[in-house]
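Heads up, one of the protein chains got dropped from this complex, but the rest are sitting where they should.
Showing chain A:
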Amino acid sequence: MDKLKCECGHVNPEGTVLCESCGKPVEENQHIDGNDQSKLLNMRYDGTARRSQTYNRSIVDKTWNFFSSVKVGVWLIVIALLASGLGTIYPQEMYIPAEAENRDPAIFYEDWYGLTGKIYYQLGLHNLYSSWWYMILIALIGISLVICSIDRFVPLYRALKNQRPKRHSIFLSRQRLFSETKTVTDKEMNHFITNLKKQRYKIVNENGNILAEKNRFSRWGPYVNHIGLIIVLLAALLRMTPFLFLDDYVWVREGEQKVIPGTHGDYYIENKRFLLELYDENDERFQAAMEKKGEIVHKNYQTDAIIYKVKNEGVVGSEPELEKVIESSIQMNKPLKFDGYTLYQSGYQQNEFSNMTFKVYRTDDENQNSLGEVTIDLTSPEKTYELDNGIRLQVSQYYPDYVLENGEPRSVSKFPRNPAFVFNLFPPDSSEAEISFVGIGKNIDAMGENEYKLGIVDFNMHYVSGLTVRRDYTLPFFIVGAAIFMIGVIQGMYWQHRRIWVNPNGEGIMLAAHTNKNWFGLKKDIEKAIANTNIHMVIDQEEIEKEIEKDKDKA
């Protein structure tokens, strides 16, 4: 790498525009920041050698230069913005409404939205946010963040570290804020410096050359907030690993005890009770709203649960010994946490029967007088039931979730949502069975010559509570990333880096100043500091230039 030695003795890296130490413009590099075209120096990044502005030969250089451009960064943001909007035209696949007649995406989009829906589906926009191209887009933004930051941070850091109070006169006179005073007494200088100190400027004095600086830390704000964003993006990447992120779902019926999925069989949950509370219809606060809506509003979903941990890792197949970990209720907005896992109340169903009570009556009895009743536990029916009057009921077939498919009876699931039975009914003192089929709204006598009939007298239903099981070790990364981002934004946005240079020039001084934003504030600082001295106030050379241009236009 070619080093550039300045007349002040400082050795600058190749591509430097303004000497890191004294600020003297490096002759051959003035085109880089456009200084050759204007009277004032471009002070962005302090005229340091940025890789992206220095090399453009190899493919690596070209890639680096591409991503380090703010223009490219903004374009990527705009593309991501438009793409994200595209995905909200119709619901994403996971948000296809429950009331849809058919939730198969291949059918849903066309049926609900017509041709545009079909195109939406065919372009894969129904899964946009997990599509490869959207991920690549976000990744490109991530790369741009990293390269932009490194390209600027490293040289800027070097320049601010190597800067000396003694500046080249060209540097000073080509600052936006500049003034020259012919004679300044020591007393006036001391007064000036004391006042700057009062305004919390840090003063560096080198043989009478003075640099007053404050809030340098605000220059790091953009890089800090970019680091925060990069951490968030990395956390999102980590979240894709099953080790750090667990997402599972479990349905537990009331009274049931069940292993919690995703915990390697280490934990069990018992659902003691599920509670669905409603708002009081007569609550005067909400009466008007509920009447208008025409429905009672739900107030609370709650599962009272006990969590157990398996104590013995014992023999396979043997009943595990359980130890109670916690007994608590899980509500929406109040998830239950234990040993790194979190359980969320996220659904419920009330479509399962817990038990059913049947009665037996004579087929020819018009009043259907009961000859005996039996209650069957639908989660674990027994093989046979003895009725009071000597009738014996044998469960021949049990379909918890009955359907008739191609003329064949079948159970769609093992859950008692639509229970149906085939009973062998043995009349008192008889070994000859009558076959009866009983279900909800069905009572079929296969042969048509049964003496007894069965009817449903009563039933109970129970709730099934749906709980999400989560273990997410990536959350702290997101929190840290977001916090760093906020700190960085505030750090960079609400403070300004201000520098004032005062170099002796014969009997007098040259005074110049620079800030990255809020020039008005900087001018005020200087005005205050030079009050009651003969030091000339700095002139805003940019505003003067603008006025001259205006006058030219008028002429």
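Please note the rule applied: contacts are C-beta pairs under 8 Å (C-beta built on N, C-alpha and C of every residue); 3 or more make two chains touch, one makes a residue touch a chain; residues count from 1.
Convention: contacts and distances are computed from a predicted model.
Determine which name in "Fumarate hydratase subunit beta", "Sugar ABC transporter substrate-binding protein", "Cytochrome c-type biogenesis protein CcsB" or "Anti-sigma factor antagonist" the UniProt entry assigns to the undisplayed chain of the complex.
"Cytochrome c-type biogenesis protein CcsB"
Touching the absent chain in the whole complex: find that residue among A:W64, A:Y121 or A:Y301.
A:Y301
Which residue among A:L40, A:V457 or A:A482 touches the omitted chain?
Once the missing chain is taken into account, the touching residue is A:A482.
Tell me which of A:Y55, A:F286 or A:F459 is the one touching the absent chain.
Spelled out, the listed residue whose C-beta touches the missing chain is A:F286.
With the missing chain put back, which residues of chain A would touch it? List them for me.
That gives, for chain A, the contact residues 70-71, 73-74, 77-78, 80-81, 84-85, 87-89, 91-92, 94-95, 99, 101-102, 111-117, 129, 279, 283-286, 288-290, 292-293, 297-301, 331-333, 335, 342, 344, 346, 468, 470, 475, 478, 482, 485-486, 489-490, 493-494, 517.
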